[in-house]
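Before we start, here is the structure in question, set down as structure tokens.
Every protein chain but one is kept in place in this view of the complex.
Then we have chain A:
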Amino acid sequence: MLQATHIHFCIRQRPIVREASMEVKPGEIMAILGPNGAGKSTLFRLLAGELKCTRGKINYNGASIEGLKPKELATVRAVMPQHSTVNFPFTAQEVIELGNSSHQASHPEKNLQEVMKLTQTSFFKDSLYQNLSGGEKQRVQLARVLLQIWEKKPFPRYLLLDEPTSSLDISQQHLVLNILQKLKNQNIGILVILHDLNLAAHYADRIALLKDGQVAAIGKVKEVFKESLLSDVFDHPIRLIHHLESDQVLVSSNEFYNYPLKTTKQA
């Protein structure tokens, strides 16, 4: 389990993350939602091990993150930052293979093939990364981080993604999140920052709402997706529309919809 207990992080005495606690279990998708400036990215970097907490503890499978060397950390978790640029003419496959940088995999070729199949990256593997479209680049990066933790291990692994869908069109967004869903049965726990509330409602198992560096709410989608709570966290009127047949929630801003919809029921 990836576990953060009362983590606190300050920049020049100003708290960015305040007493935040959360956990990511293997086999679940945990989504972090919150307005801009809520401290999502800082929390993400703390969990990834890039920053050290001022106070509090982060444990990966019971081991404190402070005691793990970069190489050991890389075997339990892989991280996909928001934007990764490549300044040199690497091919897509070469970028994916960077996932093997710090460890010797026992079946590197098999892993590579499986990862490229899952992310649908094999047919442009020999193209230069720089020439790929935004969606293709994102899938290549996803393949790279997957390769890093692809091999089955006796312990659970974790995947941390910072807004993996931010620059993608709707079909690419669902493609990426569908890939994440397929990882759940591989003993991998997924933590993902999302901006789109609808995507989070659709794909996440649990959701943490962040506001002003604090965890405002954490729990299953149904527990967290309440109109008053979301409106409060995002400082914006938010309306939930429940789809009757599929038990799905649709999120909308209710500024322009101040009338009751016939096909919906209030939460």
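We take it that a residue touches a chain if its C-beta (ideal position, glycine included) is under 8 Å from a C-beta of that chain, and two chains touch if they have at least 3 such contacts; residues count from 1.
We take it that contacts and distances are computed from a predicted model.
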Which of "Putative membrane protein", "Heme lyase CcmF/NrfE family subunit", "Iron complex transport system permease protein" or "ABC transmembrane type-1 domain-containing protein" matches, in UniProt, the chain that is not displayed: "Iron complex transport system permease protein"
Touch criterion as defined above, residue of A:Ala74, A:Ala92, A:Leu132 or A:Leu191 at the omitted chain: A:Ala74
Pick from A:Gly99, A:Pro156, A:Gly189 or A:Gly213: which residue touches the chain that isn't shown? A:Gly99
Listed in rising order, the chain A residues that touch the chain left out are 48-50, 69-75, 78-79, 81, 84-91, 93-95, 98-99, 101-103, 109, 112-113, 116, 125, 145, 148
